[in-house]
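Only one structure is covered here, and it is reproduced in the block below.
The complex appears here minus one protein chain, its other protein chains still in place.
For reference, chains read A, B and C in written order, and residue numbers begin at 1 within each chain.
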Amino acid sequence: MTDSQPNSTIRRDDALWLLRRMRLIRQTSERIAKLYPTDVMETPVHLCIGQEAVATGLCHHLRDEDKLFLGHRTHGPALAKGLPLEKLMAELYGRSTGCSHGYGGSMHLLDLEHGLPGSSAIVGGSIALGVGAGLAAELGAGHFVGVSYFGDAATNAGVFYESLNFAALRALPVLFVCEDNGFSNVMPKSEHSAHDIVGVASQMMPTASIDGTDVLAVNDAAGRAVSRARGGQGPQFLHCRTKRWMKHQGPERCDLIEVDIERDCPIHKLERFMASSGMVTPRELADLRSAIESEIDAAIEFAERSPRPDPNLMEA
Amino acid sequence: MTDSQPNSTIRRDDALWLLRRMRLIRQTSERIAKLYPTDVMETPVHLCIGQEAVATGLCHHLRDEDKLFLGHRTHGPALAKGLPLEKLMAELYGRSTGCSHGYGGSMHLLDLEHGLPGSSAIVGGSIALGVGAGLAAELGAGHFVGVSYFGDAATNAGVFYESLNFAALRALPVLFVCEDNGFSNVMPKSEHSAHDIVGVASQMMPTASIDGTDVLAVNDAAGRAVSRARGGQGPQFLHCRTKRWMKHQGPERCDLIEVDIERDCPIHKLERFMASSGMVTPRELADLRSAIESEIDAAIEFAERSPRPDPNLMEA
Amino acid sequence: MPWSRFDCDYAAPAGGERELTYCHAVREAIDQAMQLDSRVFAIGLDADDKFGVFGSMSDLSHPERVLGTPISENAMTGVALGAALSGLRPIHVHLRNDFLLVAMDQIVNYVAKWQDMFDRQVQVPLVIRSVIGRGWGCGAQHSQTLHGMFAQIPGLKVITPSTPYDAKGLLAAAIKNDSPVLFFEHRWLYKNTGAVPEEIYTLPIGKAAHLHRGNGLTVVAPSLAAIHALKACENDDLDVDLIDPRTIKPLDLDTILASVRRTGRLLVVDYDFPFAGFAAEVCAAVTEQAFDALVAPPQRLTFPDRGMPAAGPLERSYYPTPERIGEAMRELLAGQPAVTV
Partner (left out) sequence: MPWSRFDCDYAAPAGGERELTYCHAVREAIDQAMQLDSRVFAIGLDADDKFGVFGSMSDLSHPERVLGTPISENAMTGVALGAALSGLRPIHVHLRNDFLLVAMDQIVNYVAKWQDMFDRQVQVPLVIRSVIGRGWGCGAQHSQTLHGMFAQIPGLKVITPSTPYDAKGLLAAAIKNDSPVLFFEHRWLYKNTGAVPEEIYTLPIGKAAHLHRGNGLTVVAPSLAAIHALKACENDDLDVDLIDPRTIKPLDLDTILASVRRTGRLLVVDYDFPFAGFAAEVCAAVTEQAFDALVAPPQRLTFPDRGMPAAGPLERSYYPTPERIGEAMRELLAGQPAVTV
């Protein structure tokens, strides 16, 4: 197990990419939270405010052909991987222009072009699918890695353990990314896991445990893990410690944890780093923020204007 | 993880108990192997010749009220726990006097009086049942421990991992006993497990890895583990390295391993120890052997004389 | 036997009694069973949370016998079985029946088989409770209703109460039963209210209830479908004999047959998949046993044969409604074949 240090030599355009994606996820999530009580979205929402760094640092190193399999907390990682915002919004609005044509809803997002072959609401199972993608690559289907992305409590499901074992037995190009926010709904990790997650994973493969609120640390560790997996060094496990600022589901703040922006906010931390090292001006930061707001406005307008799916076209 | 040493201070009656049970299991298994080709037993048989020390050393410390849950390789552990021989034989012969009235067959043995609440042919699942027994004890159902008894390959099933986690979370009085013969049918352990079984288990609870061909070592380690579990110290894991002399199923020798009696035979080793320390005479050993043969003769006669179950009485 | 204390005759509640929600009727059955019998305990994901299984686990008087679990439904079912084999009476609770599929090995290979494998020498007093049905755009993995699948499996009883009164009495009966019972509660019934006696009582497992009387058509509808069908009858004052089987298995075929022998017509409304489901069983069994009484082919009204979609208009079209049930009833009453999906 390695505990990574952020790489302070990050290039400006990389840092900007990370900031843009994190801001896109954050601002989109906040907008969803704001709109949600009006019932325009007839689907549950699992927001990831506070957790943006994990998916962003990871996806910075993934290509369109790499296959990312998600669980129920989908919006952030899907946007990080490249799902167009308007397709996400239209799906949440239940429109036929949504990425799943309105058939999937919030938890089932598909974007084959950007390496999102689907996500699942049954906790745990999708971990195996990422291993299948790795196996496909190994058997000649293409040059890509499979990525299984899941929460801390998904590691309680037997399929987690079975998946790691098989990936390790065959040295498959698979990344296991555990977004550890310390909770399964309202149950703290101490009540759902008798063991250290990394301790178990490290019995089977190289692991890294990372401060998941530090996008540079995630970026750094993910970069090394992805290149090892691509380089034929077998599966890699990334354990990212993070915080879920919102309730498990819905638009409300979580009352089980305390958030300290200085310590916990990945966006704040990156912006401070970039500002202090002269990479951005306050003006640029403000511009970025409002540019993204406009993107979100446009995506919502797109969703609102889009037709609802026609039940008569629903095939049996 | 502790690696136990045999306790050379074993008392004669304890050693004799161990020898008797191991001989009972061995000679019964050999007789089954001899009779099996005549098709008197219309049921598969998974013999445990070579593995007798594990169940015997364990069951020496179990009481009738302790609950032992078995998988498919049942005969030896069931006899070790106290299942009367004639009830086993009658079950193998498919008679209504069998321990499961002929409804279970070789893999499904029940003896509520002796703490055998049933065994299962689906690999892995019965591990959870032993945890349930431990939970029952914890919730006041009685003073007993739950024991989950399984092979090395059962640890590949997710239910293994889930069961250990839950038992550890609640510090339940459960013993996990892994009879590691190195094979899943014809697949060697190196192909089914990327990790060390004890390594994973020790993330969750105290473990011991034992030479499972040395009944004194098993007896010793099991004694300590059982008393720790009884004493409220939570679940314990016993990993017993052993050898399967026969094929996975049926009456034939396995051609995948080499057996060296001096090194591998638990009965030979115990007899040698007892003889050299003056606990038994060669005459006593021979007498024991033939007494058990007579027991087996009687059990077979009982089975042969017993009626077959009446299909008309089979309830829907 | 603590159980003898809550045996009572089967009787529909008189009017004017205490009203309770379906959710609280379930809660009360658990709470009273736990008070009467210290062997009863509850276990399940978030079972120990006040919002556990939509509030039906709140404020139980024996919190020390209410255990939360990790997301390990398969092992947890085995744990419940092991506890049942060791002298306790577990109630395993689930927020959605889709999660039971994770535990299918334990439910079908273990729980359902254990008594048969040992010629019924052993008792398996285990209740598995689960919410069924669609929510709010939850999609194909979180909206299923699988009572038909479990009813196929020998060794399992399957109960689907539609009223608060039935929910309490049948859950008490399930807990008291010495064989495995699956108890399915439709999410949309949770806030419905109805008269529920304060005392604990049991209802017979395998006994249907008439929700509406009539002579023109027999309608069999379990769970939420029963309530929707009742609405349809009342809206249009239809001449329908409406039977809520209450237990899918064992099925009270006698009550259904007696009705069909009177009406000559049968419609089964089942909010479950169509192929080889509960509706097929009722149609096949009725045809086998009351063929000569039938004046028209028995009809089924179910979900379409596809996974549940998420978007509102799709979700609403997927689920039958009182209106669609009413239409099917009227067509059958008029001697026309009903439209099936």
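As a working rule, contacts are C-beta pairs under 8 Å (C-beta built on N, C-alpha and C of every residue); 3 or more make two chains touch, one makes a residue touch a chain.
On a predicted model such as this, the values are computed, not experimentally measured, just so you know.
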Chain not shown, its touching partners among those shown: A, B, C
Omitted-chain contact residue, chosen from C:M117, C:L242 or C:L257: C:M117
Identified contact with the non-displayed chain, of C:L203, C:L242, C:C283 or C:A328: C:C283
Among C:S86, C:T163, C:T255 or C:Q299, the residue in touch with the chain that has been omitted: C:Q299
Touch with the omitted chain, as defined above, among A:T28, A:T74, A:S120 or A:N219: A:S120
Contacting the left-out chain in the complete assembly, out of A:I10, A:L70 or A:V159: A:V159
Touching residues (missing chain, whole complex) on chain B: 41-44, 94-95, 98, 100, 102-108, 120-125, 153-154, 156-158, 184-187, 191-193, 308-311, 314-316
Chain not shown, touching residues in chain A: 67, 69, 100-104, 108, 110, 112, 117-118, 120, 122, 125-137, 139-142, 144, 146, 158-159, 162-163, 165-166, 169-170, 309, 315-316
Touching residues on chain C - with respect to the absent chain: 98, 101-102, 104-105, 108-109, 112-113, 116-117, 119, 139-141, 148-149, 151-155, 249, 273, 275-281, 283-285, 287-289, 291, 294, 296-300, 304-307, 309, 340
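The definition used in the following text is that only the chains that are shown with their structure count from here on.
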Relative to chain C, chain with the most remote C-alpha centre: B
Intercentroid distance (Cα basis), chain C paired with chain A, Å: 38
Residue list for chain A, restricted to those that touch at least two other chains: 156-158, 191-193
For chain C, residues contacting two or more additional chains: 70, 72, 74-75
